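For this depiction, one protein chain was excluded, whereas all remaining protein chains were kept in their positions.
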Amino acid sequence: MLKVGIMGSSGYAGEELIRILLKHPEVKITALAAKIEKTRVSKLYPWSNAMLDLDVYDMSAEDVGKKTDVVFLALPHKVSMDFAPVLLKQGKKVIDLSADFRIKDKAVYEKWYEIKHECPGYLKNAVYGLPELYRKDVKGADLIANPGCYPTSVILGCAPLLKKKMAETDCIICDSKSGVSGAGRTPSQALMFTEIAVNSFRPYKVNFHRHMPEIDQELSILAGAKIEVNFIPHLVPMERGILSTIYLKLTKKINTKEALEIYKDFYKGEYFVRVLEDGILPDTKNVVRSNFCDIGMKVFPEKSLAVVMTAIDNLVKGASGQAAQNMNIMYGFDEKSGL
Amino acid sequence: MLKVGIMGSSGYAGEELIRILLKHPEVKITALAAKIEKTRVSKLYPWSNAMLDLDVYDMSAEDVGKKTDVVFLALPHKVSMDFAPVLLKQGKKVIDLSADFRIKDKAVYEKWYEIKHECPGYLKNAVYGLPELYRKDVKGADLIANPGCYPTSVILGCAPLLKKKMAETDCIICDSKSGVSGAGRTPSQALMFTEIAVNSFRPYKVNFHRHMPEIDQELSILAGAKIEVNFIPHLVPMERGILSTIYLKLTKKINTKEALEIYKDFYKGEYFVRVLEDGILPDTKNVVRSNFCDIGMKVFPEKSLAVVMTAIDNLVKGASGQAAQNMNIMYGFDEKSGL
Amino acid sequence: MLKVGIMGSSGYAGEELIRILLKHPEVKITALAAKIEKTRVSKLYPWSNAMLDLDVYDMSAEDVGKKTDVVFLALPHKVSMDFAPVLLKQGKKVIDLSADFRIKDKAVYEKWYEIKHECPGYLKNAVYGLPELYRKDVKGADLIANPGCYPTSVILGCAPLLKKKMAETDCIICDSKSGVSGAGRTPSQALMFTEIAVNSFRPYKVNFHRHMPEIDQELSILAGAKIEVNFIPHLVPMERGILSTIYLKLTKKINTKEALEIYKDFYKGEYFVRVLEDGILPDTKNVVRSNFCDIGMKVFPEKSLAVVMTAIDNLVKGASGQAAQNMNIMYGFDEKSGL
Partner (left out) sequence: MLKVGIMGSSGYAGEELIRILLKHPEVKITALAAKIEKTRVSKLYPWSNAMLDLDVYDMSAEDVGKKTDVVFLALPHKVSMDFAPVLLKQGKKVIDLSADFRIKDKAVYEKWYEIKHECPGYLKNAVYGLPELYRKDVKGADLIANPGCYPTSVILGCAPLLKKKMAETDCIICDSKSGVSGAGRTPSQALMFTEIAVNSFRPYKVNFHRHMPEIDQELSILAGAKIEVNFIPHLVPMERGILSTIYLKLTKKINTKEALEIYKDFYKGEYFVRVLEDGILPDTKNVVRSNFCDIGMKVFPEKSLAVVMTAIDNLVKGASGQAAQNMNIMYGFDEKSGL
């Protein structure tokens, strides 16, 4: 049994990781750290019942490392980069759900996150953990930079057309909509039930969201050309789920069926990416609490426009599910285990 | 035009008061105090648009008094009792939405609220502002203790049967359910959207809620006998609305129709209390954003049991609407003005 | 007092009209028709209480006309074109909330709505009731074609830039999101609570929605050039509200502040259109239950891209509120009356 630890167990991603790993036949959770008063995990998460005989408490990275083979960091950015090096030096594998190792260019990271990167030396070897694009690299990785939720939904939606150089690179529009859990568990007035469940739907951080440099980096790699997307996130009054509606200008006249074929071909063998039939559009409710990414398309050849719609669960394929998928690949487990 | 002020303008009750008073043809809001950075009211509440040309800021009770004839205190308990005397000494009328002047017995207040009462001298003259029971007193009052939301829903539901001595006084059960706005606007993890919109329905403070002594006091007065209710509040995953299901043991064999007649008679001429027809049950959606209290009944004579169900909007008839109704009575306005 | 009737009183738009007209000081509702069993309006809508002493029943257009000066048709398309001529011949004014008189080109109407137009002769004189664009025509109109909810949100968002010829006309993208009431009151499995309140957010009818020809027609008039928008509607798990995120390619280098100035200038004096300050974005919760349209903008000059975001209540500015606004203009009432 692989011994796994989670740092940041009290957030939504941490909770979802516990849920997933408890269903995994080949791993055992042996350490749960969180910046909270020491408590029984079954007190913190009543749903976990007696399945897990552990305390959650404010443990050092070093102590977590001693009890585990692999550690998930479900932490805010900045905190992860303090802990990851400690664990890596202990010879542990690290799957980091923060942004700290996603951006290859230190300067870009420091500009968007407005802090100094403490261990830029690790950036080169960190693997961007989007298995559908980097499975081979994930396999041998020691440090996984698990993708952000929005980037997962956008990159999977754009990859086939960009890789095939069938879309223009200078006017990509990503109109994304996310459930509220994407904003985390820290209390704030704006996230209260009574502020959101009053017919509140709203855009925020228009072309200003920290997930943008990550999207730009990956789309540029795919296209072999510098891409700066337009990324417009919105908050949906629901717990979880992301739907991204992506507008791409086509460089070649193809129709919906042809486009779908390209996508099906690109994602052939990918269990977690489901390219929907013509006429079927994604719905977040079909992917919540699963690791699937559903992709639907409508192409308008006369307008050279492709509308790609992707749906994921922001806490699963957009965070903890993908992290577990990465672990499965790293350790040669069935990629679907626990998911 | 009557000049009115609101202290506590940044909470839900304060916001609702502004909404109501702006529709009132005979009043003018002239002061809005809140413990926030000075801001334009139209910034704080975009819905208020250009209707109100005022700043909201941290103003002293004295300064509020100088600009107004009557002041609503939409404040937490303890704060109100600091401000009310200042305003009363200035000769202003005060409508207090906190609990500070509701409990006639200082010792009971101090036990339940766990603080010393700073101005018990005002308790005697403060009028419990439930117009359907105390309209005459309200008319001449300087200080209104505006009832709590739960008490309003329970007292209106019990009054006719208790007043007529047709219900036993020793085993009243009030199973109440409230929308989340009843918990106020202060951020906390338990009140986040992502903690409630996940199929969360739950009881809390079973026979331990601070609205109990207020209910006991008023029901005892009605019955002419000491009553200690059983009060079991629950949190409903919706923004607003309270539904109380009240179980009363009857001392006399009557059926549903007879019981409804008693209620209709008791509330004859009361615009804001609607006794529903036999077969019709209240639904919070029929009263939200209104000052109505809907009352439905089912009586089971063979079991000597009456089930009384009442529905109100906790922020309107349960707080700000009732406060405005009291103001209307105090100043001889049409009781429905603004409502 | 102006005597008004509503046909289609049992739908959401009809209900909202009653709510608005009851607050209107210069009108009296004298006829309520609906395809339902005869019932008291206070039974159908408990919130309306004793305010309206009327029956709702299946009344003919002729009979409604006899009791009224002006009639609102809150009906499905096809039904309106049967009733409007009857009323107009009686000399009544008609404000039609269906699509039947919105599309000037009969052939376009017949293609999108898949039925024959029964009275194309009325199309020419019907006025498209968007007061911010056609106030003068509304004033003298006998037949108002009240705009659709989505078109209102899109047209108001595009008008200033198109009118000034500052946006390209061939690649407009309208990514719109609507609350569920837009789908009406007819029961269907897809609209059940248990199908939507399960984290369901989804696109539908991509470039295939019947509101498109209406948008195209009005934007083309504004731009003086043929426009075919891309219109991608989505369903949001909330009761009401529409937010449209509109992407326009600019033909001139301007920044956000300059763009906002253009919008403020264009909508100067328009009470119901609020152009938000730089940095403030619209939120549907700020407009629900009001007739406001909030417009926020972000312009990216280096990308020649303008992102315009508009928020309305689909049942108010997107339907019944706008209809009442049109009535106010037609009869010389204060344009804000009832709203």
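Letters A, B and C mark the chains in the order given here, with residues in each chain numbered from 1 onward.
Going forward, contacts are C-beta pairs under 8 Å (C-beta built on N, C-alpha and C of every residue); 3 or more make two chains touch, one makes a residue touch a chain.
Just so we're clear, the structure is a prediction, and the values are computed from it rather than from any experiment.
Peer 1: Given the contact rule set out at the top, which of the displayed chains would the hidden chain touch in the full complex?
Peer 2: A, B, C
Peer 1: Tell me which residue among C:I196, C:M212 or C:M309 touches the hidden chain in the full complex.
Peer 2: The one listed residue touching the chain not shown is C:I196.
Peer 1: Return the single residue from B:M1, B:I36, B:V198 or B:A225 that touches the missing chain.
Peer 2: Going through B:M1, B:I36, B:V198 or B:A225 one by one, B:V198 is the residue touching the chain not shown.
Peer 1: In the whole complex, not just what's shown, which of B:L243, B:I262, B:V275 or B:C293 touches the removed chain?
Peer 2: B:L243
Peer 1: I'm checking contacts with the chain that's been left out. Which of A:Y12, A:F201, A:F231 or A:F292 qualifies?
Peer 2: Final answer for the missing-chain contact: A:F292.
Peer 1: Counting contacts across the full complex, list the positions on chain C that touch the omitted chain.
Peer 2: For chain C, the residues touching the absent chain are 12, 180-181, 183, 185, 187-189, 191-198, 237-239.
Peer 1: Given the full complex, what residues of chain B touch the hidden partner chain?
Peer 2: The missing chain touches chain B at positions 171, 173, 175, 177, 179, 195, 198-204, 206-207, 228, 230, 232, 234, 236-241, 243, 245, 247, 249, 281-285, 288, 296, 298, 300, 303, 305, 307, 309, 311.
Peer 1: If you put the missing chain back, which residues of chain A would it touch?
Peer 2: 46-47, 49, 274, 283, 286-287, 289-290, 292, 294
By our rule, only the chains that are shown with their structure count from here on.
Peer 1: Name the chain whose C-alpha centroid is most distant from the C-alpha centroid of chain B.
Peer 2: The most distant chain relative to chain B turns out to be A.
Peer 1: Could you name the chain whose Cα mean is nearest to the mean of all protein Cα atoms here?
Peer 2: Going by the distance between chain centres and the overall C-alpha centre, it is C.
Peer 1: Of all chain pairs, which one counts the most C-beta contacts?
Peer 2: Ranked by contacting C-beta pairs, first place goes to A-C.
Peer 1: Rounded to the nearest whole Å, what is the centre-to-centre distance of chain A and chain B, using the mean of the C-alpha atoms as each centre?
Peer 2: So the centroids are 46 Å from each other.
Peer 1: Determine the centre-to-centre distance between chain A and chain C, using the mean Cα coordinates as centres, and give it in whole Å.
Peer 2: Whole-Å distance between the two chain centres: 39.
Peer 1: What whole-number Å value describes the gap between the mean CA coordinates of chain B and chain C?
Peer 2: Whole-Å distance between the two chain centres: 38.
Peer 1: At which residue positions does chain C touch at least two other chains?
Peer 2: Chain C, residues with two or more chain partners: 283.
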